[in-house]
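Entry: chain A
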Amino acid sequence: MLLHTFNHGVHPPDFKSLTNGLPIRRLPFAASLIVPLSQHAGKPSTPLVKVGEEVVRGQPIAAADGFVSVPQHAPASGRIKAIQLMPSARGPKTDCFIVDVYQAATQQELYEYTHDIDKMSAEEITQAVQDAGMVGLGGAAFPTHVKMKPPPDHHVDTLVANGCECEPYLTCDHRIMLEQPQNLLQGIRLIKKALGVEQAIIGIEDNKKDAAEILQQHLQENDNIRIQVVKTKYPQGAEKMLIKSLLGREVPPGSFPSAVGVSVFNVGTLAQIGELLPHGRGVIERVVTVSGPGVNKPGNYLVPVGTPVEFLLKHAGVTKDAHEVILGGPMMGMSVSALDVPVTKAMSGMVVLNKDDPDLKKGQTQPCIRCGYCVEACPMQLNPSMLGMMASASMYEDMQREYHLNDCFECGSCSYVCPSNIPLVQYFRIAKSVNRDMAAKNQGDAQ
Partner candidate 1 sequence: MAALPDKHETVTLDTFLRGLWQENPVFVMLLGMCPTLAVTNSAINALAMGLASTFVLVMSNSLVSMMRNFIPKQVRIATYIIIIATFVTMVDYAIQAISLDLYNALGAFIQLIVVNCMILGRAEAYASKQRLGATIINGLGIGAGFTFALLCLGVVREVLGAGTLFGFVLFGENFQPWVIMILPPGGFFVLGAWLLIFNWFRDRREQAERDLAEVQNER
Partner candidate 2 sequence: MNADSVTFIFLNAAIVNNFVLAMFLGICPFLGVSAKRETAWSMGLAVIFVMLVSSISAYGINWILQTLNIEYLRLICYIAVIASAVQLVEMTLKKFSPALFRALGIFLPLITTNCAILGVALFQTSREYNFVQSVSFSLGAGVGFTIALMLMAGLRQQLELAKVPSISQGAAMTLMLAGLLSLAFMGFAGLGASHG
Partner candidate 3 sequence: MSTTDTQSVTQPTPAFNMLRTLGLVATISGLLVVLSYRITLPMIEHNKQMAIERALFKVIPGAISRKNFEIVNNKIQPSGDKPQGIALYAGYDANGQLKGVALEAAAAGYQDVIRILYGYDPYCQCIRGIEVLKMAETPGIGDKINKDRNFVKNFEALEARPHASGKGLQNAIVPVKHGSKTEPWQIDAISGATISSTAVARMLNDASQQYVPIIINNLSVLENQE
């Protein structure tokens, strides 16, 4: 059978069998939780509570600062011990709430209110999504409600639920689809209503056919939701690729999916919306896949936001050879140095690799031999070979001007295939970061 798919891409081993059979389990609360004021793309939230104040689980503790921002909710009942600079996974220190969790508390009481979601208007749903502190759980942490208000000149006709989960090791979306089909479909219905679109498509890679079947069973008559199995290939889950696979539409460079009439949401995001919105709750926990050869008890855990990575690791147990901790999947995730960084809303997985893991043994970097593997792999159809050579000659501006550097979404396919072990993506990140700085500087100079 010819499966729907996109051009290029790669086939890394998926390692999903480590966790895809394990049901989601709840993780205990850590002694203190670290809730960053900025867990999303956009402006950091503004604190609503003072140091020393008591908070109840689910209570809003920070408010959105403007449209592209979301509120934060207390992930546990306890006391705000401090608001201070703490390391973040990306490096810079950011302001965080430190919540001392009341160990004695049952953590049952939830701060919530109920609305009748069936009666809500599109506007109200969007507002409710923002109030819930929803951000994209697929990894980008982009505030969900912003995506629900496409630019007025874009007519959105299709909602796509992204259930591809193409990253190796990760299975949290798979588990959510298996265990919470109702929530997911409920979420889709809500967003469909809010966006005013007719059809919705759930895109699922063909290595998760069981999820597709379960969802199929829960579909209702007039849902107009289609489940589409797509080819297992990395990065099938990237929204541009998925849209191409499902609908044959190509999002133009530099545009958002709404330019071709599509909105894409991660299935985790949609399931949480389906679950939280009827109760007016906020995002305070998420499912995290903990996996990799360095973990003793891999699995899918329901983790309160703010739990230190260290706590999670201790709970899952690491081998003595554990050597590298990756937040997210191995293709796009980032390894962290400080283990006191917290689990944030966008963190879908944690992969621990061992010291002698063959995957870590990247050989010595050699010059590009122009084998063209990377060109064949790049889903954006860029020319990573050329870009890489230009990067090592520091021709950053030319990379952007002539070779579409900024259209690279850092999927890592090119580095994955390069037989010369050239850290292409890393070069591109350097180039982009220098270009960004220079652009900012030139803008500053101009003013």
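Following the convention adopted for this analysis, a residue touches a chain if its C-beta (ideal position, glycine included) is under 8 Å from a C-beta of that chain, and two chains touch if they have at least 3 such contacts; residues count from 1.
Here is how the candidates were picked: all candidates are chains of the complex that A comes from, given by their letters.
From a predicted model like this one, the values you see are computed outputs, not experimental measurements.
*Asks:* Which numbered candidate, 1, 2 or 3, lies in contact with chain A within the complex?
*Replies:* 2
*Asks:* Could you please specify the touching residues of chain A with respect to candidate 2 in the complex?
*Replies:* Touch residues, chain A against candidate 2: 367, 389-390, 392-393, 395.
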